[in-house]
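One structure is given here, and the rest of the page talks about it.
Left out: one protein chain. Kept in place: all the others.
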Amino acid sequence: MTLSILLMVSSALFCIGLLAALSRRHAIFILIGIEMMLAAANINFIAFWRYNAQPQPTGVIVAIFAIAIAAAEAAVGLALIIAIYRHYRTTNVDQLDRLKG
Amino acid sequence: MSTGFVDQIFVRLKVWIMHFLPPGHDLIASFVSALLNISGVLIVFLTLFAAMSVLERKILGRMQNRYGPNRVGPFGLLQPVADGIKMLIKEDIVPARADKVVHFLAPIIIAAVAMLTLGIIPYGRNMTPLSIDGGILFFFAIGSTTELAVFMAGWGSNNKFSMLGAMRAIAQMVSYELPLIITTLPVVMIVGSLSPDQIVAAQSKYWFVFTPWGLAAFLLFFTSGLVESNRTPFDVPEGESEIVAGHMTEYSGFKYATFFLAEYFGMFAISGLAVTLFLGGWHAPLSILRFVPSYIWFFGKLSILLFVFVWARGTLPRTRVDQVMNFAWKFMLPMAFTCVVSAAVWHYAGRGFFAWIWSLVIIAGVYMTLSILLDTKKKFAPRVYRFAE
Partner (left out) sequence: MINIAFFIIAALTLGSALAAATNPKLMHAALSFAIAFVGVSTLFFWLGAEFVGLVQIFVYIGAVAVLIVFTILLTRREGEQLRGFNWSGVVVALAVFAGLVWSILKSPSMSILPPEVSPLTVKRIGEVLMSDYVWPLMGVGVLLTVALLGALILAMEDKRE
């Protein structure tokens, strides 16, 4: 099992996340796409840590911080979606095109 | 060494079975080892589930001045067999407008999660089925999956009662997960490990329940555990007088039995973790009593806690939704944080007599302050009926 196969899996996950973020019109699924891209980056961090003989667990620590920040991002993002829905009665990002509140 | 032999009899049995395997196949050996551990846990806890379901009804019957089940077999002890046959041959109804896949998967996930959490608990000396480094984290991480499964049950049924029940269940589980996890923190801090084996090993001299922070954390943990397993007096999500059976309304036959099983397994898991964290795990209470095998101590403590579960169900009326939530955020959470501070003070004051006093002072002080702030007298004043008289 070489590192390149792992990297390919993570890049596939990244591209699926990108697909979700670009193609979906529902705001929640754009958020889900971003979460998937972050998870793909986390796989890379862990994989590079594992395939490196260095004793310092930097990759693991970065992955933990990334998860914490992704959780904060998801919480604020979903709160924003709920607030927007309450105001405009839609979660379709294509319809959110007014600059005036 | 006869006592040691009886103590380790199950471990020896496993080693004896394992030595029949062809040598040199590590993968097969680890697979068979895992399979043996799993089947051991399942056999023990399925038996306990059957015994518990009839004993609970018996004890409840005694508390309510009636007999309880006494028709099937001697003293009604074969009642679980009859119940099982009844549940198996019942018609399995899936609502026409239900989301079939989600409706089908929800009970499976709930039961699987409840069984997985049983894996990390040390049942006796050298008797931990899954010995991983972050065992406590594993328990809570896997346990938190239950919320999604409950949501799937509620949403998949496509029924207002189911959805309301699932909403209530998730709200209360999320709220009580915080005190549940924070009350394990002092133990983890004092032991310096997330591994249940090391937590049990650290309690060989004294159990953590005999320290002030330990006692407070144990009571908070147990109450949160009552809520997490949706048992009376906190069974708001399935209160039959308000919302038929909560997220289980649309389930029948064996799927309903699976929910029932998951509830009991969750109860066993949370009591097992309480025993591991605070009641010394498989350690005997006195050193004279060490000749009794370790697993008997574990299951003895476990059955006492299970009895308290039944006792609470037989004695206390159901709480209201707002009462449950207020209790979590206004009382349980501050007290849980106090336990953490108190344990830190206990550790840095030298773990001696004065440490004991200081720790007690902190917990008592916060408790008094909270009870004054929450104004308990006002809360429990006689109810005023404004609209109905």
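Every chain is named by a letter (A and B) in the order it is written, and numbering of its residues begins at 1.
Please note the rule applied: contacts are C-beta pairs under 8 Å (C-beta built on N, C-alpha and C of every residue); 3 or more make two chains touch, one makes a residue touch a chain.
Nothing here was measured: the structure is a model prediction, and the numbers come from that model.
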{"item": "Residue among B:Ile38, B:Leu137, B:Leu215 or B:Val345 that touches the chain left out of view", "value": "B:Leu137"}
{"item": "Contacting the left-out chain in the complete assembly, out of B:Leu27, B:Ile89 or B:Leu286", "value": "B:Leu27"}
{"item": "Where the unshown chain meets subunit B, residue by residue", "value": "27, 99, 101-102, 132-134, 137-138, 140-142, 144-145, 147-148, 151-152, 155, 170, 174, 177, 192-195"}
{"item": "Contacts of subunit A with the absent chain, listed as residue ranges", "value": "1-9, 11-26, 28-29, 31-33, 35-36, 39, 42-43, 46-47, 49-53, 55-57, 60-61, 63-65, 67-76, 78-83, 85, 89-92, 94"}
